[in-house]
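With one protein chain held back, the other chains of the complex are shown just where they sit.
By letter and in written order, the chains are A, B and C; residue numbering begins at 1 in each of them.
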Amino acid sequence: MNVEIRIVDGALARPAERGPGCGVGAVIAFEGVVRGEENGRAITGLDYEVYEGMAERELERLAVEVATSHGLMAVRVWHSRGFVAVGACSFRLEMESAHRQASLRAVAEFIDRLKRDVPIWKRAVEDRADSSQAPNRAGQQN
Amino acid sequence: MNVEIRIVDGALARPAERGPGCGVGAVIAFEGVVRGEENGRAITGLDYEVYEGMAERELERLAVEVATSHGLMAVRVWHSRGFVAVGACSFRLEMESAHRQASLRAVAEFIDRLKRDVPIWKRAVEDRADSSQAPNRAGQQN
Amino acid sequence: MEVRVKVFGPAVELAGSRVVCVRVEPGIDEAALRNQIAAEVPPLAALARQGRLAVNRAFARPGEPIMEGDEVALIAMVSGG
Partner (left out) sequence: MEVRVKVFGPAVELAGSRVVCVRVEPGIDEAALRNQIAAEVPPLAALARQGRLAVNRAFARPGEPIMEGDEVALIAMVSGG
């Protein structure tokens, strides 16, 4: 089983192409994209605050648990830290399994548990001045 | 709503990067990869036979129905025709929606209905000679 | 009239051909045509009974009559990964 966790500053780029391992029949990639509104108000982006040290650890624990319980061959997780503009990607999850059902269920479970257990917070940014002030230090000016 | 259907000869390449439309919060890409065995026997690939004219039409009908019932913003479908080697991708489905639940359910439903309703058949190819004889004309030598 | 029924996938091997010909009355419906295929081409009996017919590249509705010149195909999906 292959588990990778990456927390990166700002929006995520598309990962490099790679060949899936032997026995893999299904590859699912989920991307979370920042939407233009939050609670009905227009925003310019989201600012992600990460509890450094703990967030990576919880993501890894979650990835290993979900991979084990669903029999996955690989889990890769990317999550943004700091400012991500509307339309850009702040979260990417890739899972590989022999058959599609395992990956589909695992994607849903992973994201539900991520939102409950992984110490990453988002803050809506309504104007550009606000976001350019502190692009990578979420929440410090609140 | 944006629906695209592509049936392509042989394995699928990774699609070009593109920005998701406005309001999209979740993008799911599912890839079906040819596994190295079929019913417990080692294979070198799968040969896909497509009922030309009907398969595209059924894929499009299915995409529009699933997009409408789940409120998706986009559905893109690629399916291989002819020979696809083990480890290569023969099916790619992309869905975009405001929230993840819609796309996750839609991916599962689309693939279940694809296998039931879309006239595409696969044939296991056990040795390379067999596959190189007719790489893009599935089933003609059966 | 003669109906030329296209077959695909495992049905080709079973039938020994990519097209199966049956003589029927014009206006025969899809269930009756599938029964006739099953009777006249025994190796296809199981697929003809469980499959569906496509008429002019769309699945036939129940009771839909099949007329001279229609493109007819037996669509029998075999479950798979």
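Things to note:
As a working rule, a contact is a pair of C-beta atoms (placed from the backbone, for glycine too) under 8 Å apart; a residue touches a chain by one contact, two chains touch by 3 or more.
As the structure is a prediction and not an experimental result, all values here were calculated from the model.
Annotation: of B:R14, B:H99 or B:R116, B:H99 touches the absent chain (contact as defined above). For the chain left out of this panel, the touching residue among A:R6, A:H99 or A:R123 is A:R123. In the full complex, chain A makes contact with the omitted chain through residues 35, 49, 51, 53-54, 57, 115-117, 119, 121-123, 139-140, 142.
The rule we apply is simple: only the chains that are shown with their structure count from here on.
Chain geometry summary: the mean Cα position of chain A and that of chain B are 25 Å apart. In chain A, 25 are the positions where the chain touches two or more neighbouring chains simultaneously. Residue numbers of chain C whose C-beta contacts span two or more other chains: 81.
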